[in-house]
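For reference, the structure I am asking about is given below.
The complex appears here without one of its protein chains, the remainder shown in place.
Showing chain A:
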Amino acid sequence: MSNPGLLNELVAALRCLPGVGPKSAQRMAFHLLQRDRDAGRHLARVMAEAMERIGRCRQCRTLSEHALCATCASPKRDASLLCVVEQPSDIAAIEQATDYRGLYFVLGGRLSPLDGIGPEELHLDLLRHRLHEGGVSEAILAISPTVEGSATAHYITGIAEGSPVRITRIAHGVPLGGELELVDGGTLAHAFAGRTHL
């Protein structure tokens, strides 16, 4: 292969990004070096700072540069509602799509024994504490409808036992604009079981 050097190192480093292969990594590197060095410097600075300063919110475990994230710190949010999600990106999706005004809890994944992910990895003790300390009246489980997701939901229902919190989960079913014929049997069965009164 060709000479190892700073340029190659840059290309190789860019490949750590999801969906970036050798070709696009090379394009990015050439673009930054030839056309937009300022943007490159800015990217490097922000990246370095973000990697150092962004941690986890102590209350909801989302990514945050402060000990308490903006959502948890906001007095405008309804603290009696708690939405449990898998990833910080799920919060962004919910914020954009819905008018939910409650707080969140980020698990960071779902219970999956075969991947070695257990209750500790998901900080379920912290969630248990949150549910039992009072103040939360409803916990909405917005967890992927997979078998691991349903194991996680079952576990959370278990740790909420004895607390006054009502546990709900978001509806599973036919996607809007979708055609019934194309929906798989499992989803359709779920949609039927979870039908609502009109």
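Points to keep in mind about this one:
Keep this in mind: a residue touches a chain if its C-beta (ideal position, glycine included) is under 8 Å from a C-beta of that chain, and two chains touch if they have at least 3 such contacts; residues count from 1.
Please note the rule applied: contacts and distances are computed from a predicted model.
Its UniProt record calls the unshown chain "DNA repair protein RecO", which is the correct pick from "Aspartyl/glutamyl-tRNA(Asn/Gln) amidotransferase subunit C", "O-sialoglycoprotein metallo-endopeptidase", "DNA repair protein RecO" or "ABC transporter permease". Within the entire complex, the positions of chain A that touch the omitted partner chain are 18-19, 111, 113-116, 118-119, 146-147, 150-151, 154-155, 158-159, 161, 182, 184-187, 189.
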